[in-house]
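All protein chains but one are shown at their positions in the complex.
Take a look at chain A:
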């Protein structure tokens, strides 16, 4: 023992020395190394809720992918910062012919891609032609969801279920013009051209992509290699992709110095995946990250009081109580649906359960969308009237299944279980017996509600772009199991709106549709509420966007 002790002491001393030396070598976490500090242009770290699926946005349909790719790729049309209003993107201006079938884009001069090549009309056409000519696995909605939603099918549809293509072709009459032709006018244009999925890639990058196919053999779809690592993808955005460290759950971007607009305020931008909301909050509080999205409403005040910045977005979503009419004969009776609407104290729900900035919804679109009507039938909280309506309908002993999701936070629905509880109490107060059905969000809940397996359910929608069809058309353009009704008058009205090329006439049709929907009452719109985003005190955050499309090039350190 007498020998062992000095040995142990020496070992401990050696470990301590290594620690001290290594600490000396390591960067100072509190100062963030080059990650911030006063006047620094260093690394901005944003906590993302999930990994991106791909570095090629055209293959994706999820918000976390677009959050990253929106910094790298730009679209022909963009949104004014902080609004859902369209403005020039890579195209300074755009116009359509009278029938809405030919869209001409006048491109910016002097735009270069990250690989040094130039933006031209031909490159734009090459992008659209690539999507249109996709074959094999690419025709699966998992990889081409937005193409199929906005432009229909492909040059050669390989599946009967795939819709007919609405895209006809693209021509480049000169260097800085691209003309895109579609078969039918649609409410999807021009808003669809602003979707992150249609970010423009460089010519050389497109050639490289062609060498590297996605495959769909076996039990999953394999993303093409180029979309899974830095090096090949090239856009025109203020940041270029440096690396994707899947082991760390980090995507690293760096400032593109030849950007055509104002260069980014930070040298590096890192998206670090932190799936747990509480872990994201603690990471912000401990200085590990500079910002994160989808802040729990309960944390907003705590963070604000502690000096963090929690800017409020404009609302661009709808949270609703869905009603599946053909799942229960009682629900096919308008009086019963009206009773349900009057039974819910939606103002109380907004005041107590939703983040600041939330408002009661009077229809199935927020007031920021063109087509919102001030003349819809409204349904105030009136439990007596609800009871009366149920009695008149002979449904005093009505029992309904009510589905709500667990383990999930949606931008429009921060805490589903709590929201359910408030609504359940309201419904039971007017004599409706509620049978709760709590389901895991993904895949159980989405599948059961979509299949019409619930009498009542909670769901919502965040708009992709500012057009009424992106809201109303999503739900009421045709028979859907989740709503369980056939209403040809409504379907026709939305079909007319969808193909109306004149914007003013289309907006009028949306207003009419909103009024029709709120008389028919297929469900109860509950609220529109802004999903919260938080930043540390030492940064100038980007302008927050109602579409959750923040441009991080605007961010800088104080």
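Heads up, the rule we're going with is that a contact is a pair of C-beta atoms (placed from the backbone, for glycine too) under 8 Å apart; a residue touches a chain by one contact, two chains touch by 3 or more; residues count from 1.
Here is the rule we use: contacts and distances are computed from a predicted model.
A.B. asks: Report the protein name recorded by UniProt for the chain absent from the figure; options are "Orphan protein", "Peptide/nickel transport system permease protein", "Response regulator" or "Putative murein hydrolase (TIGR00659 family)".
C.D. replies: "Peptide/nickel transport system permease protein"
A.B. asks: Of A:274, A:341 or A:555, which sits in contact with the chain we cannot see?
C.D. replies: For the chain that is not drawn, the touching residue is A:274.
A.B. asks: Of A:106, A:142 or A:348, which sits in contact with the chain we cannot see?
C.D. replies: A:142
A.B. asks: Pick from A:115, A:181, A:250 or A:495: which residue touches the chain that isn't shown?
C.D. replies: Hidden-chain contact among the options goes to A:250.
A.B. asks: Mind pulling the chain A residues that touch the left-out chain?
C.D. replies: Within chain A, the residues touching the omitted chain are 1, 18-19, 21-23, 25-27, 29-30, 32-35, 42-43, 45, 47, 50-51, 53-54, 61-62, 137, 140-142, 159, 161-162, 214, 216, 218-223, 228, 246-250, 252, 268, 270, 272-276, 278-279, 282-283, 285-289, 407, 440, 442-444, 446-447, 450, 459, 461, 474, 481.
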